[in-house]
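As structure tokens, the structure follows; a few thoughts come after it.
Complex shown without one protein chain; remaining protein chains in place.
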Amino acid sequence: MDLTLKIWRQKDAKSAGKFVTYPLKNISPNCSFLEMLDILNEQLIQKTEEPVVFDHDCREGICGMCSLYINGRPHGPDDAVTACQLHMRKFSNGDTIVIEPWRARPFPVIKDLMVDRSAFDKIIQEGGYISVNTGGAAEANNILVGRENSELAMDAAACIGCGACVAACKNASAMLFVSAKVSQFALLPQGQVEAKQRVKKMVRMMDELGFGNCTNTYACEAECPKLISRSNIARMNREFMCAKVI
Amino acid sequence: MAELNSKVPKGPLTSKWSHYKDHQNLVNPSNKRKLDIIIVGTGLAGSAAAASLGEMGFNVKIFCYQDSPRRAHSIAAQGGINAAKNYPNDGDSIYRLFYDTIKGGDYRARESNVYRLAEVSNNIIDQCVAQGVPFAREYGGSLENRSFGGAQVSRTFFARGQTGQQLLLGSYGALSRQIKLGTVKLYDRHEMMDVVLVDGKARGIIARDLVTGKLERHFGHAVVIATGGYGNVFYLSTNAMGSNTSAIWQIFKKGAWFANPCFTQIHPTCIPVHGDYQSKLTLMSESLRNDGRIWVPKRKEDAEAHRQGKLKANDITEENRDYFLERRYPAFGNLVPRDVASRAAKERCDAGFGAGSTGLAVFLDFRESIGRLGKHVIEERYGNLFQMYEKIVDENPYENPMMIYPAVHYTMGGTWVDYELQTSVTGLFAAGEANFSDHGANRLGASALMQGLADGYFVLPYTIQNYLAGEIRVARMSTDKAEFAEAERGVQTRLEKLMAVKGTRSVDHFHKELGKIMWEYVGMARNEAGLKKAIELIRKLRAEFWKDVKIPGTMQELNTELEKANRVADFLELGELLAYDALNRNESCGGHFREEYQTDEGECKRNDEDYKYVAAWEYKAEGEFILHKEPLDYEEIEVKQRVYK
Partner (left out) sequence: MNSTFFRFSSITKKIWMAFLGLFLMIFLVVHLGINLCLLRNDGGAWFSAAAHFMGTNYIVKVFEIGLFAGFIFHVFLGIILQVQNWMARPVRYMVSNKTDTPFLSKYMIYTGGIVLIFLILHFINFYFIKLGWVFNPNMTPDGEPDFYHIAKQLFVIPAYSIIYILLFIVLGFHLNQAFQAAWQTLGINHPQYTTCIRRFGTFYAIVVPLGFIIIPFYFLLIR
């Protein structure tokens, strides 16, 4: 199939960027979206132009590195996949595809389509863990976890930290990301000891970093490649309220 | 040059590790603060080690090329992690886990290391549960286990099909906690370019800030390499795009020997290659073989018709299907170890029975189990994998059999390390997939996560202390030292050389070419003539690369092509060593299959007489390597032929 690509090009964090249009011919529908970009880059290199820079690594939808805003949707038109698992068969011959980087104040563009998501690391560093030192753990089966809670915790823990929730949200809110981590530990007995501190610290950091507020439009949930539920946001609100009030 | 001394403690196998810990040297708390440790790589081994060492009070600097430590490719492991807990009461024990691992590795692993691995496996589960890793649970709330290839007990702990992700997020959490506390400093989007030796000891690294392109010097009293395996030498593999050999190759050039490079694992259940543009192969978990049956058409004309798209798999009748694994290995059937299953699939395809447009695919069929258990059970067990398959292939695997083919997955070989995980360079350690130690010639499923975390949480933090105890009088060195300047100059020169080529072909072109050579001649089945040819072809390609590679942009900026070129340059050298090692090993064992050495039935023919050793290679000059042999003496285990029939 033949395509027209409109891609955001930006030399570095300080430079101004602009959209550049590239025609691309003879793309197989079985090609993945990132392989399509590889083909474009190969052609650019042949012309001694700088290839389009974008984040990617595992290309199997689990590392969370790919971060493309494709035709108005994070990770593109397919549901429950990351951009690396999006295939060109989801597009038609002659389509124009606009590719933008994630846009949010806490995610500044580094180059082209690559953004800096270290804000997520900073939030996790505030308390996205259980404080246990190596070696001091008790026998694993001493901690019993009901199946239902363990499944819900796993649902929340499936987050890959890609930032699609922030990219999709009209407010660039990170509530789904933060709540997934808060929920995972709120649902497990191991997480109870630090629960109050955890939610307060993580939310404070989220606010400080300049993410927007949640206005319950649930775009995050709709775009999450791992189908993280908005019920996690409710759980975090509850945890937060309890931590503040009680 | 260091001698080949594996430093295995004396005494009976079962008490070596406790004896070691009881008698090793320790560093007191006030001295720990004065000692710096550099760790490269944030996968299971790297992040676990950094977190543990940070907790102990050392100053740690950790490096990763990705934007966050959580992206390391450990995250992609699907199946599970083994431990000898014996929760299902099926007779498991530390000894059995140890035995299965040695046997699975085709008797090419170091006994003492493997026993230690089995010993600490239980602590890993305790540690991870305490960290809040959401392992699968029974209804009563206790931990659930499942079975995996190469074992007769159920000892695999899992978190759906995302065990690696959950374990990595656990250690990433522990690492993040230390970063917050200030004991660990994180350098993301940084790539290690070289190691710095001062008076023969590893004292730091040269790293490149991938965003600015600047070279940086970092000092450490010890350096740990935990950068994973080198499977991407085949270009197409299940590894991440960025997974590379550069760290272990650079230390190899500085004197850290490379052990058993030819032991590469080909995973039997991956989605087949579909086009030239393909960049990556996707793994379908080994667990699928619990319920799926593998077959090819019995008649060549059926296979031919399927290749041309004239015949559907479902239209091939039962009597015209060849369930070749069940036929050849009735005892283990579809659950034979990975190397065996891969070779059998290749054998059928080479004989002209392969399916799919390329003829390089076999069927993995769930029709029978769906009939027996119902679709919902299969969906519950493998739903996410089936969905992933459908997204990629655009075919419904509940209705049509999956098509699979083997792909490069894991590398058992790696930097040679002694019992303390120290390489042949003093003060330089290697952990996780980057080292060679525990899996011999073939790794069993669910053992990689176990080894990465064992090294990171429970082995390295002890053994590195034994070394650092002797370094407490060494003050932090200035990175203005001549050795640092020289190493940086070396890196600078190399990068300038790459940029100066200004040829006509892209880095990917060379990487793909290398991959083709490797897969063709150094892949699943190898022979003398092919290996010699490969060495010749790789040399030619390497020369061409340095003459004709084209890298746009400059060095002083974010330049992904330069990053790739630097890695491919190393792959082009490693490929040769891999072929060398394969040529040297005149036997078939585990992941290494030499066509000259097979039984009448086409099985591996090991040669314990001559090759029961670890091949540790020393770098002399480009294309020149010296072999050192570490003999493998088995005290506890009787060395036998591996039989899965």
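Going by the order they are written in, the chains are A and B; count residues from 1 in each one.
Keep in mind that, in the parts below, a residue touches a chain if its C-beta (ideal position, glycine included) is under 8 Å from a C-beta of that chain, and two chains touch if they have at least 3 such contacts.
On a predicted model such as this, the values are computed, not experimentally measured, just so you know.
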Task: Touch partners, limited to displayed chains, of the chain removed from view - done: A
Open item on the list: Can you tell me which of A:Leu113, A:Ala168 or A:Leu187 touches the chain that was removed from the display?
Closed with: A:Ala168
Open item on the list: Among A:Val20, A:Val193 or A:Ala234, exactly one should touch the missing chain; which is it?
Closed with: A:Ala234
Open item on the list: Which candidate, A:Pro29, A:Gly136 or A:Gly210, sits in contact with the chain we can't see?
Closed with: A:Gly210
Open item on the list: Suppose we count only contacts with the excluded chain; which residues of subunit A make the list?
Closed with: 6, 8, 19, 69, 71-74, 98, 100, 103-106, 168, 170-173, 203-204, 206-207, 210-219, 222-223, 230-231, 233-241, 244
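As a convention for this text, only the chains that are shown with their structure count from here on.
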Task: Residue numbers on subunit A that touch subunit B, as the complex places them - done: 11-12, 28, 30-32, 34-36, 38-39, 42, 44-46, 48-51, 53, 55-65, 78, 80-81, 85, 87, 89, 110-111, 114, 116-118, 120-121, 124-126, 128-141, 143-147, 150, 153-154, 157-158, 160-161, 184-185, 188, 190-191
Open item on the list: Looking at the complex, which residues from subunit B come into contact with subunit A?
Closed with: 48, 51-52, 55, 66-73, 75-76, 85, 87, 123, 125-132, 134-143, 159-160, 162, 165-166, 169-170, 172-174, 176-177, 179-180, 186, 188, 211, 238, 240-242, 274-275, 277-280, 282-283, 387-388, 391-392, 394, 457-458, 461, 506, 508, 550, 552-553, 557-558, 560-561
